[in-house]
Each structure stands twice: as C-alpha cells, then as structure tokens.
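A single protein chain has been removed from this complex, and every other one stays in its place.
The chains carry the letters A, B, C, D and E, assigned in the order they are written, with residues numbered from 1 in each.
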Amino acid sequence: MFYHDGKLQYKVRVDKPNPAFANMLQQAIGGIEGEIRVCLQYLFQAWGSRGPKKYRDMLMETGTEEIAHIEMLATAVALNLEGAPMSMKDEMAKDSVIGAVMGGMNPRHVLSSGLAALAVDSNGVPFNGSWVVGSGNLAADMYANVQAESTGRTLATRLWEATDDHGMKDMLAFLIARDTMHQNQWLAVLEELGGLNGVHPIPNSFPQTEENKNFNYAFVSTKVNDLEDDANEMMNSRWASGPSMDGKGEFKFKRAMPEGGEPQLGPPDPRGHAQTEQMTGSMGAGMINKIKDAL
Amino acid sequence: MFYHDGKLQYKVRVDKPNPAFANMLQQAIGGIEGEIRVCLQYLFQAWGSRGPKKYRDMLMETGTEEIAHIEMLATAVALNLEGAPMSMKDEMAKDSVIGAVMGGMNPRHVLSSGLAALAVDSNGVPFNGSWVVGSGNLAADMYANVQAESTGRTLATRLWEATDDHGMKDMLAFLIARDTMHQNQWLAVLEELGGLNGVHPIPNSFPQTEENKNFNYAFVSTKVNDLEDDANEMMNSRWASGPSMDGKGEFKFKRAMPEGGEPQLGPPDPRGHAQTEQMTGSMGAGMINKIKDAL
Amino acid sequence: MFYHDGKLQYKVRVDKPNPAFANMLQQAIGGIEGEIRVCLQYLFQAWGSRGPKKYRDMLMETGTEEIAHIEMLATAVALNLEGAPMSMKDEMAKDSVIGAVMGGMNPRHVLSSGLAALAVDSNGVPFNGSWVVGSGNLAADMYANVQAESTGRTLATRLWEATDDHGMKDMLAFLIARDTMHQNQWLAVLEELGGLNGVHPIPNSFPQTEENKNFNYAFVSTKVNDLEDDANEMMNSRWASGPSMDGKGEFKFKRAMPEGGEPQLGPPDPRGHAQTEQMTGSMGAGMINKIKDAL
Amino acid sequence: MFYHDGKLQYKVRVDKPNPAFANMLQQAIGGIEGEIRVCLQYLFQAWGSRGPKKYRDMLMETGTEEIAHIEMLATAVALNLEGAPMSMKDEMAKDSVIGAVMGGMNPRHVLSSGLAALAVDSNGVPFNGSWVVGSGNLAADMYANVQAESTGRTLATRLWEATDDHGMKDMLAFLIARDTMHQNQWLAVLEELGGLNGVHPIPNSFPQTEENKNFNYAFVSTKVNDLEDDANEMMNSRWASGPSMDGKGEFKFKRAMPEGGEPQLGPPDPRGHAQTEQMTGSMGAGMINKIKDAL
Amino acid sequence: MFYHDGKLQYKVRVDKPNPAFANMLQQAIGGIEGEIRVCLQYLFQAWGSRGPKKYRDMLMETGTEEIAHIEMLATAVALNLEGAPMSMKDEMAKDSVIGAVMGGMNPRHVLSSGLAALAVDSNGVPFNGSWVVGSGNLAADMYANVQAESTGRTLATRLWEATDDHGMKDMLAFLIARDTMHQNQWLAVLEELGGLNGVHPIPNSFPQTEENKNFNYAFVSTKVNDLEDDANEMMNSRWASGPSMDGKGEFKFKRAMPEGGEPQLGPPDPRGHAQTEQMTGSMGAGMINKIKDAL
Partner (left out) sequence: MFYHDGKLQYKVRVDKPNPAFANMLQQAIGGIEGEIRVCLQYLFQAWGSRGPKKYRDMLMETGTEEIAHIEMLATAVALNLEGAPMSMKDEMAKDSVIGAVMGGMNPRHVLSSGLAALAVDSNGVPFNGSWVVGSGNLAADMYANVQAESTGRTLATRLWEATDDHGMKDMLAFLIARDTMHQNQWLAVLEELGGLNGVHPIPNSFPQTEENKNFNYAFVSTKVNDLEDDANEMMNSRWASGPSMDGKGEFKFKRAMPEGGEPQLGPPDPRGHAQTEQMTGSMGAGMINKIKDAL
C-alpha cells in the first residue's frame, strides 16, 4: 500500500520559465529513459518477485521513490510553461527568441493539457508499457535497471547542459545524484549474486551442457574483404581471444560460415489463396490438383 | 554495405510442425527481447559510433550476425505453420489437441501472412523502434546490450523448455550459445573501459562535483511502519552501508523526507479555458479581471 | 513524496490458480479501463492542478490509492499463474480444460515475465500514455474520471462474473466498491462546481456569445429516406426539443444541409512532386510553367 | 449505409495560410480529443448497440455528422498549408516569422502528404483505435461521450484563441457550438436513464449487495504527516461526509490502512529459468531438487 | 457532408454464432488490411486532392462506401458474439469445441465492449492512423489503393475459407466482389494517367536527368559465393536484362560494390556526455581539451 505527504522530495524552482525546455523535460517523464518507466519497472519487478524477500523489499523502496521523481519533473514542466505563448498569431511576428521557443514547444502543452505535463516523451510519443522490463530472472532485471539508470543519468546530464536556469540545474543535480546511487544499488545485487563469474551466462540455471559448445564463446566475424590490419586487430581483441568474462570458456575467432543450407518451404496451402502461379510454379499442375482433392 | 549467401547460419529443422509454438517463436523475432531489436540496436549503435573505431567494427559484425538469427527464426515459424488449421469450422469439433493449437495460434498467421512469420511479438504486438537503444554513451549502450542478451537468453531457454521437437531444441541450443557469447562480448568492452570503477557512474564524463553530494550514495528508504527486523536488514544491506560499487563513495541509509515544500502553480491562463471556478477559486475576482485586462 | 508499507490494501487470495483468468485480469492493470491509467491520470491531474488547492489534494489522495490497486491486481496475476503450463509439448495432448487454459493464456506470461504481471492489457497490448487525460479544465477532467470509473467498474463486474474463485470474487467485490465510491467522488466535485447548469458547456469560461448560435442547441439529423414514425420519434426526443440540459438554450431539430460549398484546393506545389497530370490536368500547361518559373 | 454530397457542412475559409496552425489543427483531427475519435466512437457504439433502438439511431446520426467535421478540418489543414515553406535551405536565413512557422510545422506535411492533412495529432502521433470507447453499457458510454465533447470543446476554444484568422475563427465557432450541443445531447440520455440516482453506480445492473460495503462510500485518505487544518478540510469535504451523489450511501472518511498482509509468491518454476540464487535463496537446496525431480 | 439511412449495404446473417470467428473478422475491421484503413485512406486522399476534380469525386464515393463495410463487419462481429461464453469458470471443464472457442476469442469482446466489435485487429492491436496513406501523388496513392484492395481481398477469401456459416460466406462473397471492383477501379486511374510508361517512375514530375544514371536501371546483386547456375538465372531474369518496364531504360546486372568508403564521424560533443574513453580514445587528450576550450 502507498502513502503520500503532498510535498516534494527535493525543491523544484524555475527561475525563468522556458516552454521549450519544458518539452525537453518530458523525455525524463514519459520517455524510454524516463521516470515513469523506472517507477513501473521496479514496482512490477517487486510485485512479481520470487526468491529472497530482501530484493522485493528493495525494489519496492526505490520504485516508490521514483514516483516522487515523476512528481518533481511534472512540477518542473508546469512551472516552465507558465506564461507560455499560446497562439500562432501575433507572436509569430516577434523576436527570434520567442520564435525559437514556439518552434521547440510541444503544441499539446497548450492544446491538450492547459500548460501541464503529459505522459509523453519530448517528441510527444506516449509512454509505452512495453518498456517495463521484468523478466522473472533477477540478474537480467538488474542489468535492465543498471541500463535504465545509465541512459537515465546520461539524459539528465544532457538536460543539465541544455539549461542555464539555476533552479533547474539544482533539481537536475539532485536527480543525477540519485541515478549514481541507483546504478550502484543494482550493481550491488549483481555482486551479491556472484559477480561476473557467478551471474553469467544469464540465466545461470540453464545447464551449459545443453548449449551448442562450438558457438558459445566464439566471436563470429561477418566481415568480408577485410584489410589484414583490421582483421588482425579483431582477432586479437579482448572478445576474440583469452578467457571469457564469465570464466567459463575461452574466446575464439570464427569466420561466419553457413552451417545450414538454403531453406525450402512447402508449397502454399490452397486455402491461403496465394497466386495460382506460386502453386503451379513450384510443382506440377497434377500435384496442385492432388492437394485440392485432398482438402 | 551488406551481402548474403542465401543459406542459414545454422540448420533449422522442424520435426513436427506446431502452429502454437510458431506463435511463441514470434516473441524471439518481433518482441522486445527479440532479434529484430538487437539487430537494429547493434547496427544503429555502430552507425552512430563516435570514438575508437574498433567498437564500431565489432558492433557492425554482431549486428550483421543478428540478421541471420531473424532469418533462422522466420524460417522456423514458417515451418511450424505448415499444415496449420486454417479455419474455425469443422476443426472446432475435433480433439482437444487441435483445439489447444487453435487457441494458441496467432490468427494473423492465417489471415495476414499466409503461414509465414510477421514482424510482431507473441501477442501480435508489432515490433517498435523505440526499443532500439543507442545513447551515444558506449558504456550505457554496453549495458543495454548485456540486458538485451540476458532477457534474450532467458527467453530462448524458455522456448527450449516449451518444446520437445528435436529440431527446434537444436536450433535453440545454437541461439542460446550465441547469447552466452554476446553477453561475454559486451562485458569485455566494459572491462576494457575500466570495469566498475572506471565506468561508473555512467556517464563518467560528467563531473561528480556537480551532483548533489548528499544523495549520490544514499539508499533512500520510503518504507513506513516498518518492523524492526526488516529495517535492520535493509540498513545493513550491501547497498546501504560500506563502499559503493564504483569505489567513489560510501553507501548510507536515509529515511525518505521531503526536502521540498508543497508545489504551487499559478492560476490558469484564461486563454487556456479552464473552468471559471478554477480562476476565481484561487484568487479574487478582481485578480482574474486584471489578468483578462492584461491580455 | 510517496511512501509504502509493503502490505496490500486488501487481501488477495487465489483458491485455484487459473492462468487464463490471469490474462483477463491484465485488462484491469494495463488496459484503457485499468488501474495504471487511473493512477497516472489522477496524479498527473494533481501535479498540473491550477486553482483551488483542495482538488489537487483530493486527486493526489486517490491517485496514491490506485497504486495499491495495481499492486493487488499484479499480485493476483502472479498467484493465478502459479503452476501454469509452460510448454506447448505434452500438455497439448491432454484434456480440454488445460487446452482451454493454454489457448486463453498470454504466452508472454511464460516467455517474458516468468509468471508475473506485465504492463499490458488482456490482448497483450502495452499500456499507452495517451490514455492519461488531464486537460487543465477541472470539469472536463472530472468527466474523464467518472468515465474511467464507469468503464472500470463495468470491467470489474465482468471479471467478477467470469470467475468462481472465492478469493478472486472477494478481491473484486472490494475493487467494485472502490469504483462506486470514486464515481461518487468525482460527481461531488461536479456538484460543487455548479452542477449541470453551472458546469456546462465545458469550458464554461468561453463566452457563448462567440459560438455559432444557429447550431449550439440544434440536433442535426443526417438520416435520409427516413420512415415517418422514426423521424417523428427523433424530432420529439428529449434532445431535439425542450430546454437544453445546461439550461442555456432550447433544443431544436434540424435536417443536415451543407452550409459550405465544395472545397477546392490549389494546384500541387511542384516541389512536392505530384504526378505531372495533377498539375497540367487542373490548369493549362502555361500556368504550370509560370509556377515553375516563379520558384 | 452512408451517402455524401461533396459539400462541406459549414464553410471553411482561410484568410492567411499558416502551416504551424495547420499542425495545431491536426490535434482536432487525429488527437485523442479529435474528430476521428468521436466519429468512430459514436458509430461503433451505434453498431454494437443493444437495448432501446432510439439510442442506436441517435448515435448513428451524430457519428455521421462527425465525418463531416473531419472533412472540414482536413480541408482547413490543406488550405493552411498552401504556399508553405518546403525546404530547409534558403528560408532558414530569412525573417523570424518564417523561422517560427518552420519550427512549428509538421515536416510530414511536406514529406509524407504533399501539403494535406494526416491521420495524426499535433505531435504527429498516429490516431489510435484504443481511444474508441464503446463498453456496451449505455451510461458509461454517455460519460465517455460527454468527456470527449468536453475535452474536444476545450481544445476547440484553445485553437480559437491561437489564431486571429477570421475564417478559422468562424469555422471554430461553428465546431464549438456543435460541441455545446453534443454535451447536452449525451446528458439528455443520462437524464432519461434516471439521472444521478438512477444511473449510478454504473453499471446499475450489478447488485450492490455483492460489493464490499465497508468501502463503497468511504473516502480513503493516503496522506501522512498531514497538517490538522488540511486534514479537517478533507474530512469535512463534500466527498467525505454527507449523502453520496447517487443517493445510495453516506460518505465517510477513512485513513488508509492495509487490510491485507505482505504478499508472498511461490518459488520460481525451474522451467522459467530464474537465477539459481532465486530458487535456493528462498528454500533449501533440497526443496529445489525436489521440484526438479517432480518435473 | 455525409448522410446515412440506418440500413446495411448488404444483408448480414449469422446462422451459428462463433466468437472465435468474430475475432477473426476483427482483422477486416481494424487490421492493416481492413476497412477502417481503406475508408480513411480514400477519404483523406479525397480531402487532400489537388488536381483534376474527378479523382477527388471518385475517392469520396468509394471512401463513403467503405463506411458501410465497417458497419457490416461490426454487425457481423456482434452477431457472432451472441451467446458467447463469458467466463473462465465452468466452461473450462466442458467439451473441446467450447474450449477452442474460448482460446480463439478476444477477451476484450467480453471485458471491454460487452460483445460488440472493437476498433482493433484480430490480435487486439488497435487501428493505427499511420496506415492511412495519402501522399499527394495520385499515382503513388493508386498503388497504395490497389495494394490495400489486394491484401484486403486476400484476407476476405481467407475468412471465407475459415467459416462454413452460410450467412457469413454470403456476406464475404459480397465483400470479395467489392474488392475485385475496387482493384479494377484504381487500375483504371493508372491507365488514364498513362499506364506503365506514362506513370513511372513515380513521381513522374521529377526530372530523370537529376537521378544517378549508373544505378537507375541496374539490378544490384548482393549475393556472394553464388552457384553459377543461380547467378546465370538472376543475370538473365526479366529484371536484370532487357527494356525496363517504364520503357525509359535498359535493365542491367551489377554486382554490389561499395562506392563509398568507411564512414567516419567526429568525436563526441562533450556536452553529450559520452564516456571519457570515447573522447580520449579517438584523439589526443590535447584535442579534447581544445574542444572543451572552444565551447
């Protein structure tokens, strides 16, 4: 169950509203790198958590914190939209600064939300539930979380660069710090689960005896007409020779070569109404009649 | 530039076609854990690669290999669909095995593709370009890739469990092996980039002096009414005390407390046509008139 | 800011797991009538709230409650999936009950989430942020909320009918009750805002003097070749005669008649590369040359 | 069956084409508040209508009218695009007015449609069929319709504010008037169905004896650390005390308290390939072996 | 402007309702091959039509007819759903026919629409406005229309095969006939526009002198390690030798060969926060400082 106190986790101050920056902030709300995604991702992982209880608990803690981050950013969007140009009329003729703002605004901030945040990204593309990764495998999920916090922190530093509003920079410095922590937090779980050697290959519960042993530590090179220097560099790279990262194999280099032949599908099923030429072309007319008779 | 030879990277054999399994295989083609995603993800990362050339080269190699994996799976779908029930009529009355197959089939395999693979997942949801992560930050991208290969390998092992067709199990054992390699491959890059200490926090080019230092290594606990035992466990956990994973801080435990007050937005802009009560409710009628006058 | 206590708002018990019912429950999680939608909808409305503070407060309260409903439903999905058939192999040959379950299951519950809830609806279509309505007009938003709770309660009653599991029926009886309350809650705001007469037409801050007065209370009938009886019924209906619901007009009946002529667009801009025949067909060749010259 | 006459329901005149306003108009065509949505919504409700025939008839009438509104808006978009800047070259250097237009334009108006309307909103997000609400419950549908006409009219008034083109303002004054009528029209049905008391809780055919009576008229407050004044205001609000809006209960105020315990899911099914640590962590190694044996 | 008469264009009779077939019919309503798509496609093409008026008129005629087809199919869905199993309880235990129906049903037909059609395809994926093609080039649009009627008629014949309900087969025989006509109708426009030689390459208004003349009639072969027989067949095929279809060139065969070198992007912009190693790896530390200084 969840509670709130109506206050912000960290102060949100906008010194000089900028509707184009409001649009950029949307990426951190409804984008694939954004806070709705991590919020739902951690909560769904917690709610579906099977195994040691402490991971469920931790996921719930941080999933709950992320709601407060959406709240902060939604507030920042609304504050950046105060006093925004709401029309395409007189303003158009005005100075280039306003023109740039109008070009960079999300028109739906005027038309759909009345100057408030939307559950969309900075292109206006709605948040999409497919981004919420919860695989049931704890290690895979931790990587999903490290990834989310890595692209999330990268996004936040870019937003930090894109503004010179002191309030906004302060809020972003807070969010950047939280992403630092959360990267470390999920990495701590991976350490507890055994580190590279214990964790990989994910899932570690599938017996490696069942996987194809000619290919499980081979770098397959698909490059043709390669220069010798380039080829040598690739052959001697960290991922094509020496021990594998999980300590369970030896990297090797392998030129791509087809191990399977040309695939051949059967003739079209007449009930699927391909063109007649597809049926008679690949077999005698007799055979096609035989198929028809058989139906 | 790209080339092909018309043959499969590894043989694809279906001993006993199963249209419901064909549908499950779609997840590995057009799903978020699937091969179209990793194929485009590695290629887009390569095409946008800035920095040392060897990473561009490697991404291109593996991105190109992944096209061959889509090809194998698309072939497997088509072969599993041969002889599929194509109607809702007489078959309905038949034995429960066919009934189960019909229930588990994707009707669009009959209606839209004529018994061939589609660019969709096992729910029929189309592949979505938003899943293609390429952030411009190499370390973030490597985590995106490890994550994709981790959920991808988990998916492949589940497909392996879901079938007892020898041909399909053999193909999946190959794909599982490739995922093992690819997990190791992206991890090797992370090692080259400096390992946990060198890589994190991602991006490592943002000066940590600028982030909020009260919060960058603090585990924020949002849990209320906690049992003492649970609280203690959390406080002493790997992620709430001791050195951080990136070696740049010390974990600490912090109860969630609002540092910001209650947010307060301005009154609605009259041109946005909120209800009159929203404007007069939050300020005197005089003020609302003043705003109107000012416009 | 938000908190949690790790417990459920109401008990969730599944007496007899049913993976097909788990799939149906997804509609109440990630569907357009579901809880992620109302949760985000109320929270975004709160975060963007301009005007009397009490409405922001109330929206925040109920938005926070809805997180707990997602939690309950996600738990119910996971419990209904315990012991689910995870393959397409031997089970297929089994009895029709399992066959029906397999047909009704979401394959991604096996393949993607490892027997846990997903942020999707009962067709596997991901939750979509476009469903989160927050218009900045409080009355419009209240209707959006009544609507959400009306289709939401209808959905919950259908789920109640679809199961005979006592635990599930008990949980649904709780959720149905909450929807009853929430319908009443949003209606109470509409009463406070002035009821039908005070609230409509929404937005009530737009001067009705500016709207086209020939059409603002006219029922426009597009039906041709109508039977006299049917036409009479429509003419005398509640919405085609008598006072309007908002008390600000008189309903009238009007046969549809074009007030505008046939629209005529200019010739294609040559830079847009329509077919030549589109340009020369609608004007002389001379004119098209003149346009080309003018560019 | 449907007919047309090639003329517009109301005249569409653009005095001064503005491609950025063309983009804003797209919200009223392909947006969630737009005309494709209401058109399909009323028609699908009509086509699926069960119960008194007059409601089917009325829905069909207005659904048919809405096609004419899409037509008007699509015409308005095309007219606003005449003479639009079609390139990123010389124009860039020109005055700020054209720059603002270029920034506010939808590039697909140039690239994809050749200066004509698209089935997308003002962010270029395609119309989505999930927005078409038709629940089979007439009252829920009427609320969906009032909601659509309320956000629709709000949108239209914002477009009216955003332009000073006389032709466009005249067209919008017509559409605003139609939205006034349609709000009233759907409200008239709700009156016929019994008004607040008769209609609610929706669906009114579910026996309220089956819903959880401790929670069906209780305002659940999730707020913690509340100021006394604020708490008092909430407790005494219209929705926390006094008779409910549907006349079937008494509002009460209730502090949120968990009625369910901490949820506990079973251990992962080994065939789902969680990490080994998830299986051994939550139970003895013996148990995991037992599960494996049992499979 | 549009009108209706409340009657169906052609009779819709369902002799034996089949909810799984109802789901299949959804593909013809909300699928990419379906009627909402062609309806909106023809209407949007008409509304944006520039050039000879007769094409606008024709597009409007057929666009209007298509609304009646959606109506017929929506009616067919509702009739096929009458008496559908609405639960996951007792029915599960019943005979395999009902089990198959339940597996093949769309659960949202029960949960969301109350046994009526939805604006989705047979996977429950919502109709998507991106499918509405209207390019502003009449010939390109005619091909889009021939394509839509070709996959549309293929779909209809597959539905015809999938049912043995006489009423449904009769309705589908009508729709198949309409698709025959519409294929012919759009082809007639292509003939009027000049046939293959006059129409192609589309757009025919772009001067072919501006296109790269080494590549405009060359079949580029990307196949490597080709068998001699296969290569010969390809070289002598209709599309690799002889006059081109548009009569404006001569087909030739060309082995794929890179004409461009390896692409090289600049170093990352420091404000984009790539990893430091990406910046220092590709250039000296001096250069990176120079870039930093220059900002």
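Just so we're on the same page, a contact is a pair of C-beta atoms (placed from the backbone, for glycine too) under 8 Å apart; a residue touches a chain by one contact, two chains touch by 3 or more.
All values reported here derive from a predicted model rather than from experimental measurement.
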- Touch with the omitted chain, as defined above, among D:19, D:34, D:104 or D:260: D:104
- Just one of E:24, E:40, E:100 or E:125 touches the chain that is missing; which is it? E:125
- Message: Residue by residue, what part of chain C touches the chain that was omitted?
- Response: 154, 157-158, 161, 224, 271-273
- For chain D, which residues reach the chain that was dropped from this view? 1-6, 47-53, 86-96, 98-100, 102-104, 106-108, 110-112, 114, 120, 123-126, 136-139, 193-194, 199, 202-206
- Message: Need a quick check: the contact residues on chain B for the chain that isn't drawn.
- Response: 1-9, 30, 36, 40, 43-44, 47-48, 50, 57, 60-61, 64-65, 67-68, 70-71, 74-75, 78, 112-120, 126-132, 134-137
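We take it that only the chains that are shown with their structure count from here on.
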- Recurring contact interface, reference B-E, options A-C, C-D or C-E [over half identical by residue number]: C-E
- If you tally the C-beta contacts for A-B and for C-E, which one comes out higher? A-B
- So what's the Cα centroid distance for chain D and chain E, whole Å? 26
- Message: Counting only residues that touch at least two other chains, what does the list for chain B look like?
- Response: 3, 5-6, 32-33, 86-87, 96, 99-100, 102-104, 110, 114, 123-125, 136-137, 139, 151, 154, 157-158, 161, 202-203, 206, 222-224, 230, 256, 258, 263, 265-266, 268, 271-274
